[in-house]
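Would you mind keeping the following structure in view while I ask a few things?
Missing here: one protein chain of the complex. Every other protein chain is in place.
Here the chain labels run A, B and C in written order, and each chain numbers its own residues starting at 1.
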Amino acid sequence: MTDAPDAAAPSAYTGVETYSYLGPAGTFTEAALRLAPQAQGKPWKPVNNVNEALADVTSGRSVAAMIAIENSIEGGVTASQDALATTPGLRIIGEYTVPISFSLAVRPGVALEDVKTIAAHPVAYGQCRAWLTTHLPGHTHLPATSNIASAGSLFDEGLRVDAAITPPNIRERIQVDVLAEGIEDNKTARTRFALVSMTTTLPPRTGADKTSLIVELPEDRPGSLVQMLEQFATRGVNMSVITSRPIPERIGRYRFVIDLEGHLHDARVADALRGLRRYSPHVIFLGSYPEADGTPVQVEGNDTDEHYAEAEAWLASLERDPDGLG
Amino acid sequence: MTDAPDAAAPSAYTGVETYSYLGPAGTFTEAALRLAPQAQGKPWKPVNNVNEALADVTSGRSVAAMIAIENSIEGGVTASQDALATTPGLRIIGEYTVPISFSLAVRPGVALEDVKTIAAHPVAYGQCRAWLTTHLPGHTHLPATSNIASAGSLFDEGLRVDAAITPPNIRERIQVDVLAEGIEDNKTARTRFALVSMTTTLPPRTGADKTSLIVELPEDRPGSLVQMLEQFATRGVNMSVITSRPIPERIGRYRFVIDLEGHLHDARVADALRGLRRYSPHVIFLGSYPEADGTPVQVEGNDTDEHYAEAEAWLASLERDPDGLG
Amino acid sequence: MTDAPDAAAPSAYTGVETYSYLGPAGTFTEAALRLAPQAQGKPWKPVNNVNEALADVTSGRSVAAMIAIENSIEGGVTASQDALATTPGLRIIGEYTVPISFSLAVRPGVALEDVKTIAAHPVAYGQCRAWLTTHLPGHTHLPATSNIASAGSLFDEGLRVDAAITPPNIRERIQVDVLAEGIEDNKTARTRFALVSMTTTLPPRTGADKTSLIVELPEDRPGSLVQMLEQFATRGVNMSVITSRPIPERIGRYRFVIDLEGHLHDARVADALRGLRRYSPHVIFLGSYPEADGTPVQVEGNDTDEHYAEAEAWLASLERDPDGLG
Partner (left out) sequence: MTDAPDAAAPSAYTGVETYSYLGPAGTFTEAALRLAPQAQGKPWKPVNNVNEALADVTSGRSVAAMIAIENSIEGGVTASQDALATTPGLRIIGEYTVPISFSLAVRPGVALEDVKTIAAHPVAYGQCRAWLTTHLPGHTHLPATSNIASAGSLFDEGLRVDAAITPPNIRERIQVDVLAEGIEDNKTARTRFALVSMTTTLPPRTGADKTSLIVELPEDRPGSLVQMLEQFATRGVNMSVITSRPIPERIGRYRFVIDLEGHLHDARVADALRGLRRYSPHVIFLGSYPEADGTPVQVEGNDTDEHYAEAEAWLASLERDPDGLG
């Protein structure tokens, strides 16, 4: 149940198409990477935390990294947001969500009534509290460094571990019996992951896209945020996420992490970004990419590309006579 | 003091550059036409009312017409606004303001103490009430059809008129004595006039321009007007005039007569018009033209053409790498 | 066809309940006064213009005055708006609309083919132009000081008038024949009148009310008007009229004449006024009164008095425990 800080030797990943992720193999982050079509069949590199993953990308050691950006069981969300706000050139090129579910795994042949000591990552342990209190009231918790290390410890005789809390697909990796599935308290929890790269080529528009931004306000006063959001509202652009975060160096100033519905290639999104660029002292474009759930964006009112093209044609028509009076 | 309904024979004005105005010669409308450089040295046609003036323009009999659009002493403002809202193709190509001031004119040799009967257009008469009450308390009012006809009546012996209320420059036209100038009650009144044409060539941008619009709202509910005005505010476009007017055929629906600061060739104005075209079910562009008073438009914040160009360049830069990952 | 400047002797109107209006008897303004229930059976005083009417009210000579505030055929709208903006204490206590329609009146026995000279107030004459051009192409116009004076001139033998343009009810006053009714060009024109007083008692709420205001903006910049209008929109208050008017003494500054749907006793209107008072450097409350057309105000969303009361009760409930921890 120990873990070397750099288990993966960087030299193994010098080829062009390596993908970094929070390891070891078997984590929820790896499950997210399995959902990214472009990563399949390429070398994958497990790393220890978000900063290592992003350093692989900015240095060119990897073409992309999968990082958690919301509700992560494996930590790192704040680090992800801060890294995206401060590392120039990073782009989100895909979004994936993974349901967070846990199983109780044992060595083959061990029965539930024999379980006394349970190995588990502390956060995973905290999320299975209700099930454990009901079914194993007198157990002892032995912490593990990851949701995979917990299962590995079942076979470390020195540790005397009887059961482990593991991801649902643990039997693909380790020969264990699963005594119970879905033991997590919150059955609807999902973690949202982003595939991050240094490219400036955008994923093609699919009609079910999202655009991520980080925006600062010009001043801290009532109405300043409203005016910024009007840049979206007047273009018919809907938001799915907004989160204020204090700017560390500047007391009382905030940046906003924002997800818009739509793609930079949607006329209304491009127009909103033009307005935002003028309004805000600092805008970071983090990318346009397909939404994890593929729900097509509903554009209400007069804000489709056709409406934008019609308005542009109307504007041009206002001046079409070259021989007028002047 | 009679007046034929069509004093001016249309046949006299078939040449290309005729300008129509509310006559007869000597009106404040004619004074406005003297301020329009392009009209100098061209034939001018006096007409009886705004509708005749605009009909001259739409039929091609005149290239342009001068009409009052605000605070007119000579009437017709409502007719002007309604005509602009319902006559396709009309454009304002210039704006002029004329101070409204009156003189008391008499036949040469007549003294103030001899004045018993005063000829005056009823509206002009109403605007000189205070002076007349003070200086000529026992007088009688004889109505005239125009501010020029009043002066003409001094020489109609059948009418026994002793004095006339006239525009300040009356001695250019008629041999009268002026007993008093500036007899109007309100010393700051000005009338705003527009020169109207059928051209789609815009007057060049001067930096002190105005853009006139008529806009309908998509629905009648609280906040509907605010949303429309946000199309201006988010682009940094200021308004100098807004007036709601009920749409005759549709109870409870309004159109808005709006003057913006700036020219269609200002990036922020063009962008606001694009947004307005999408938001509103009906937008009429009435023209961009130099302001009467020539006050340069102050553009605050980040809304100059340079800021718009910078935002456009930034947007383009977001996708400049052709060999990225995708 | 002459008209003494002060035809009505003030001494006749010293009783408490006199109502002033733009005379003479028979004008559209008088027709509006007939619609005001509280004025019936009381002395009415015809005056020469809006300023005289309002001076009667501010001096206490009359309890109220009827003045035109929109689209007036008889002039004075601008004077009305300016007077309301600058005379402290004036209140609108009722609104009335009168359709503007004209008849062609003659002495009994005169036929249409005999009509050569037509007496008419110049504005009325302008509004019947199309009918006159069609039916009486060769006529001559003799101006009159009012729509009643025109009819009176039929019997002034010195004037040789054959016909007069008059209001529709002219036969109630003068023994004439009416050759044609509805000869006005615009069949839908109505003038809006206000009954103005010095009271601070509001007319009771009817559910079909209007509130009139004059408001200044704190500064002249894009978005300043929008922010003011948000004070209405956030309270669910709809506007039926908005008109910008330059403030004479201050270049580039505007005041706004506004009509809201609803009564000061509606919670949403009172709340909007509180907000407006804080936002604006100068707000004039001109009154809450029944709408001329009696259309009940539709309150959408959560902005009824019941919703306001519920929100107030909710707010109080947030602190109801007197023995808490603190």
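Quick note on the criterion: a residue touches a chain if its C-beta (ideal position, glycine included) is under 8 Å from a C-beta of that chain, and two chains touch if they have at least 3 such contacts.
Worth saying up front: this structure is predicted, and the values here are computed from it rather than measured.
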| item | value |
| --- | --- |
| Chains on display which the left-out chain touches in the complete complex | A, C |
| Of A:Q40, A:S59 or A:T78, the residue in touch with the unshown chain | A:T78 |
| Residue touching the undisplayed chain, where the options are A:E113, A:E157, A:E172 or A:E300 | A:E300 |
| Subunit C, residues in touch with the chain not shown (by the definition above) | 38, 63-64, 93, 197, 199-204, 227, 230-231, 233-236, 264, 270-271, 273-275, 277-279, 285, 301-303, 307-308, 310-312, 314-315, 318-326 |
| Touch residues of subunit A, complete complex, unshown partner | 1-5, 48-49, 51, 71, 75-76, 78, 117, 121-123, 126, 129, 132-133, 137, 139-146, 188, 220-223, 225-226, 229-230, 232-233, 235-244, 248, 252, 254, 256, 295, 300-301, 303 |
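Note that in this section only the chains that are shown with their structure count from here on.
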| item | value |
| --- | --- |
| Classification of the subunit B:subunit C interface as same or different, half of numbers criterion | same |
| Separation of subunit A from subunit C, taking each centre as the mean of its C-alpha atoms, in whole Å | 63 |
| Distance from subunit B to subunit A - Cα centre to Cα centre, in angstrom | 60 |
| Junction residues of subunit B, two or more chains touched | 230, 233, 235-236, 301, 303 |
